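Shown here: the complex without one of its protein chains, the others still in place.
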Amino acid sequence: MLNLVNKSPFERLAMESCLRVAPKGSAIVFLEDGVYAVTKGTAAAAKIQAAAEGSAIYVLGPDLDARGVDRERVMDGVTEIDYGGFVDLVVEHGTPQSWL
Amino acid sequence: MLNLVNKSPFERLAMESCLRVAPKGSAIVFLEDGVYAVTKGTAAAAKIQAAAEGSAIYVLGPDLDARGVDRERVMDGVTEIDYGGFVDLVVEHGTPQSWL
Amino acid sequence: MKFGILVNEGPFTHQASDSAYQFAKAAIEKGHEVLRVFFYYDGVNNANKLSEPQSDDRNLVKLWGELGKEHNIDLVVCIAAALRRGIKQDVLADGFRISGLGQLIEVGIAADRTVVFGD
Amino acid sequence: MKFGILVNEGPFTHQASDSAYQFAKAAIEKGHEVLRVFFYYDGVNNANKLSEPQSDDRNLVKLWGELGKEHNIDLVVCIAAALRRGIKQDVLADGFRISGLGQLIEVGIAADRTVVFGD
Amino acid sequence: MSEEVVFDTEGVRKNFMFLNRKAPYGTIYALEILEMILISAAFEQNTTVAFMDDGVYQIKKGQNTKALGMKNFSPMYGVVEMEKEDAEEDEDVEMVWRIVVEQESMEARGLSPEDLVLDVEVLPAAEFGALMAQQDVILGG
Partner (left out) sequence: MSEEVVFDTEGVRKNFMFLNRKAPYGTIYALEILEMILISAAFEQNTTVAFMDDGVYQIKKGQNTKALGMKNFSPMYGVVEMEKEDAEEDEDVEMVWRIVVEQESMEARGLSPEDLVLDVEVLPAAEFGALMAQQDVILGG
């Protein structure tokens, strides 16, 4: 299962639901407003860091660019992908689940 | 200022923003999916109870009915209103702010 | 009192348009006046006359049009938001008109209260 | 691989339709096949040919239509969702067709992966 | 209008989950997913109708939308239950139907199975997640 999270962790609780339910070690892709989740120094950072232990965390680069997120503010251990990389992940990891 | 909250406290953080920013003692109307906030025995109940100290809390009855919320599950101290009562509150309290 | 109402969402998808309609109706029943309802963002979809809900559901496009006509409420669809979303004269329901964002600011000045319904 | 895509939201209001479009394009560039894009909920508004965004913005209705034609993607608008929202043959953009919800289940069975884009 | 396209799905049986995570009436997702589930039955796929987060509220007993003028779709869940029974009784078809609720979501809302219009399996988050991981297609809104 590949988890897709497109909501800001400061507006909605979609990410919490994903972290509570998704099997340990599931990969997570942050896209759209979800990309704010992987920025350093925010009130949500500790939760993501904890989730990152054992899960592969990806973030969509074009969505970071649109929102002006400087790369040095992206958390360590997060892998940046483009849409092609996003497609590859869906191929590799099987059924995607969009946490809308 | 009259605060209107139409989001479930389990899905979005709109209510938290309202409670953080709105001047102490501001009235709050819960409507639409916001009505779940004033039900007893939920994970969000303590927060609303704390807010209710000093604020007047209202809930829209037709929205409770639609969602099958039994009245004995509505927190003490919450005043139920209909749309007419909603209009009266907007007249009395001045500028409404919708926490969308 | 004089009310202005802003509707931010289309019919059906969010309850915003329903709540705004019920509020407007109640305000009129209480003897108040609703000067204008301004439809912005996806709210412009409330004016699509092709909307055809199931027979056992409410028809918000018609309900708004009738309320407007009966109580002389100015129903204004924002032209900029409407163009983007393909709401044009061809599909505009009875009772609505298309105009600029200035009409929202104007009613905000003219009304005693402006109430926003959205998502 | 064969992909099915579900688009839950209309153009502009949410990024869902943009993300789905970029995903579909990237999948094709990688040599995959997109069997069908199914437009449901407010997603049906992606097929409104009257949509006329500002000249410096993207036109999602056109982009979908062109992608569909060029790569033989079946663009299906759900009839039940579309009726409610006033998307009918009169305003249906080139390249789209209106059909039932069964078409979504069918592509879910036929595709190797079904990806959902929404709000 | 473009021409109809048909895909060959003969004899394929996949695991479909319809995942409900939104409250009813505030948005239309609950109603339109329900329409999706009812149509899907004809395709004889393994089906899990799942409720978590505010989606649990969709099946709360006692819904009455009269004052709102909105359609009360709560009775339509009875049809979901019938489809499940049909699937269980049909000996010709090896098809599994389940109706599941995530326990943590239900409890956080102060609800119990007696509050719900459907007979459900209550699954703790970990089991609910494990079931999600077995799906071929997860549809939601």
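Per-chain numbering from 1; labels A, B, C, D and E assigned in written order.
Basically, contacts are C-beta pairs under 8 Å (C-beta built on N, C-alpha and C of every residue); 3 or more make two chains touch, one makes a residue touch a chain.
Please read all numbers here as calculations on a predicted model, not as lab measurements.
Along subunit C, the points of touch with the absent chain fall at residues 6, 8, 35-36, 40-41, 68, 74-75, 80-81, 89, 92, 95-102, 104-110, 114, 116, 118. Taking the complete complex into account, residues 12-15, 18, 22, 54, 56-58, 119 of subunit D touch the chain not shown. Contact residues of subunit A toward the unshown chain are 6-8, 10-11, 32-33, 36, 39-43, 45, 61-63, 65-70, 73, 82.
Operating definition for what follows: only the chains that are shown with their structure count from here on.
With steps allowed only between chains in touch, the distance from subunit A over to subunit C comes to 2. When the C-beta contacts at C-E and at B-E are tallied, the pair with the greater total is B-E. Taking the mean of C-alpha positions as each chain's centre, the chain lying farthest from the centre of subunit B is D.
Chain geometry summary: the mean Cα position of subunit C and that of subunit D are 28 Å apart.
Note on chain placement: the centre of subunit B and the centre of subunit D lie 38 Å apart, centres being C-alpha means.
For subunit B, the set of residues that touch two or more other chains comprises 6, 10-11, 32-33, 62, 82. Taken residue by residue, subunit D touches two or more other chains at 8, 41, 114, 116, 118, whereas all remaining positions touch fewer. Screening every pair of chains for touch gives A-B, A-D, A-E, B-C, B-E, C-D, C-E, D-E.
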